[in-house]
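All protein chains but one are shown at their positions in the complex.
Just so it is clear, A and B label the chains in written order, and each chain counts residues from 1 on its own.
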Amino acid sequence: MASEAVGSNFQKRVIPWRTIARVALVVFFVLFLAVPLFNILVQMVTNPQLLLRQLLIGLTNGAYIALIALGYTLVYGIVELINFAHGEVYMIGAFFSLTLVGLFSLSDETPYATRIPLMLLILVLTMLATALLNAAIERFAYRRLRNAPRLAPLISAIGVSFVLQNVGLLWGYLRFPAFNGVMGSNAVAPKSYPQLIPNDNLLAPLEGVFGEAFRLRFTTKDLVVIVVSATLLIALYTFVQRTKIGKAMRATAQDRDASALMGIDVNRTITLAFLLGGALAGAAGMLVGMYNGTVVYTLGFTAGLRSFTAAVLGGIGNILGAMLGGLLIGLISALSDQYISTEWTNAVVFGILVIILVLRPNGLLGEDVQQKA
Amino acid sequence: MSDKLLDAQGITKQFGGLTAVNSVDFSIERRSISSLIGPNGAGKTTFFNMITGLYTPTSGKVLFDGQEITGTKPHLVTALGIGRTFQNIRLFAQMTALENVLVGRHSRLHAGLIGTLLRLRKVREEEVAARTHALDLLEYVGLGRRRADELSKNLPYGDQRRLEIARALATEPKLLLLDEPTAGMNPNETGELTKLIRRVRDDRGVTILLIEHDMKVVMDISEKVTVLDHGAKIAEGLPELVRADEQVIEAYLGRGAAAHGKGGRMPTAA
Partner (left out) sequence: MNSRIRAGLIGGIFGLLISLVSGGQIAYLAGIIAGAIASQLAAQEEDVASVRAGIQLGLRAGLVAGALTALGVFIRGFLINPLVNVSADASVVFMLGLGGLVMAGVAGVVFGAIRGLPSPQNRFGTLLAFGLLAVAYPFLDSLLNLRFMNEVIPVLIFILMALGLNIVVGYAGLLDLGYAAFFAIGAYTTGMLASPHFGISMPFWIVIWIAAAVAALFGILLGAPTLPLRGDYLAIVTLGFGEIVPIAANNLDNVTISILGVTLLENFDLTGGPRGINPINRPSLFGYAFEPSQPIPWYFLILGLIVFSIFFILRLRNSRLGRAWSAMREDELAASAMGINLVRTKLLAFAMGATFSGFAGAFYGSFISAITPASFGFDVSVILLCMVILGGLGNITGVILGGLIIQFADRLFLPQLGDVVQGLLQNSNIEVLKEINFKTDFRTMLFGLTLVIMMLVRPEGLVPNERRRRELHADDEATAHERQTLYDAEQA
């Protein structure tokens, strides 16, 4: 620890730390990762049916993770801020939609003729609410810090996420007659979301035709989550690519100052990014609430973590990257749930995040941009 | 070859599709003062950044004092004896003038973690010596000890430029790179700074390379001028010769001006 290598003799004094670190990494990898991974591979190959089932679950997870990841990517692309509160916006979306479900007294007994239009209405209202919430967060907690040092808005965002989580907790105290049965009796406990979409297995016929090996599960719920997510993702992509205002967004992401000079209203563009991100998060909140049948105020943290990882994996700032990343993270976490253990899945996702950041910080689809001095 | 302190051979830097510096050969004699000029965006600062290790050249190599330093990390380049200042002053704003210079001494000090925690005698003595040295440097560049405890961002603009030079000198450079040291100064301050630069060379034997837009300064102190345009070297030699070079005038004033052959004047600030 005495001193740094200095002077003309610095070349002699360099200890090959890099080599040592690499060797240590390889040893660690073989000892703790390669063997378990090999075991997992063996399990996958020997039981393809289980693997396929997990992949289907992963597909559904991936769909909603992609929705949330887009919010991170849209915002980061334009203001270079990790919107830490985004996961909580998604959670609030879930609570908001559940509240509407209670207000409209929807349940699994409501006839489809009224149930489906109402569900669509709730979806739209939820998206609207979370969009406005997200834009309001930007307006009050981030905008003043736009030219502050990079970490200031990030710290503010962490603060907002804590406040929102607390709002989710207090939301659980709502006890108007309309919510009876929906909000439960205990504020902290998970709230149950009525089963609005049937949970019947669409792949059941396969088993009948091809036999035991095709005992897979893919329910109407899965289908709805994937269809709605895909629709929204395509709509967003088209919006950003085709419309004038979408192009303004991409221009602002490239160079904020130049865009302002070109007559683009930067504030409006940033607000739009937050609106869009918030809307998608709200949709995800409702979808996941219906899919899982429960909503709890701690929902946002894990989802936020996975989605952020997805955004980074795909290349943060890149819309297609966020979709791809979402899908991959969904698949990986589903596999980890099965083959490692649900308790370790967050750790696995974080491990992946670290590995990407270290090896390929620009993500799978990100462009290699040299930082200017 | 030994009288060449710096020798860059065919260095090139590309950013994506853009070639910022294109196969430039460049060398500096020991104890000389040279200038690097050229229009904005000609690649001068990129060139500096390659020498100091902030960028790794896409191709080519850099020799310093007979040793190859291509792609060496910036802090090691500094330790080897290249000091620099920045185009848009990059002092440590929240630190005092004295502390800024002390940071410059970083690579010449040896206090480690244990020595610091136990405050060993060696460390204490080193610290006292470093302070004396830093105060002397402040005086040398004309800031005086009086300003030593002022936060660097509260210093007047001209003093900030001087402080940056003091900080660079604290690294005990053999080669000092100055990136537009007189930018934004009035003629009086510019004159003073020019004298300081010459003094640094004469008293301390430091070789100096500067990027400069003020042609008066360039003509006044340079022994050699190199002109970059669009990343390529277009002229090199004695100041008077470069000033008369057609290509140079063209680069600065555009084709039309060169055709008229009015080579006597060049912009004082491009």
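We adopt the following convention: a residue touches a chain if its C-beta (ideal position, glycine included) is under 8 Å from a C-beta of that chain, and two chains touch if they have at least 3 such contacts.
Worth saying up front: this structure is predicted, and the values here are computed from it rather than measured.
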**Study point:** Residue in contact with the excluded chain [from B:Ala93, B:Val128 or B:Leu238]
**Key:** B:Ala93
Revision key, fill the gap. The listed residue (A:Ala148, A:Ala189 or A:Ala258) that touches the chain absent from the view is A:Ala148
Revision key, fill the gap. Of the candidates B:Asn22, B:Thr78 or B:Thr207, the residue in contact with the absent chain is B:Thr78
Check your understanding: For the full complex, which residue in A:Val160, A:Ala303 or A:Ile332 touches the chain that was left out?
Key -> A:Val160
Check your understanding: Which one touches the absent chain: B:Ile28, B:Ala111 or B:Val248?
Key -> B:Ala111
Review point. For chain B, which residues lie in contact with the unshown chain of the complex?
Key: 52, 54, 73-75, 78-79, 84, 86, 90-96, 99, 102-104, 106-109, 111, 113, 116-117, 119, 123, 127, 151, 153-154, 167, 171
Practice item. State which residues belonging to chain A touch the missing partner chain. Key: 4, 6, 21, 31-32, 35, 80-82, 141, 144-145, 147-156, 158-167, 169-170, 173-175, 187, 301, 305, 308, 312, 341, 343-344, 346-347, 350-351, 353-354, 357-358, 361, 371-373
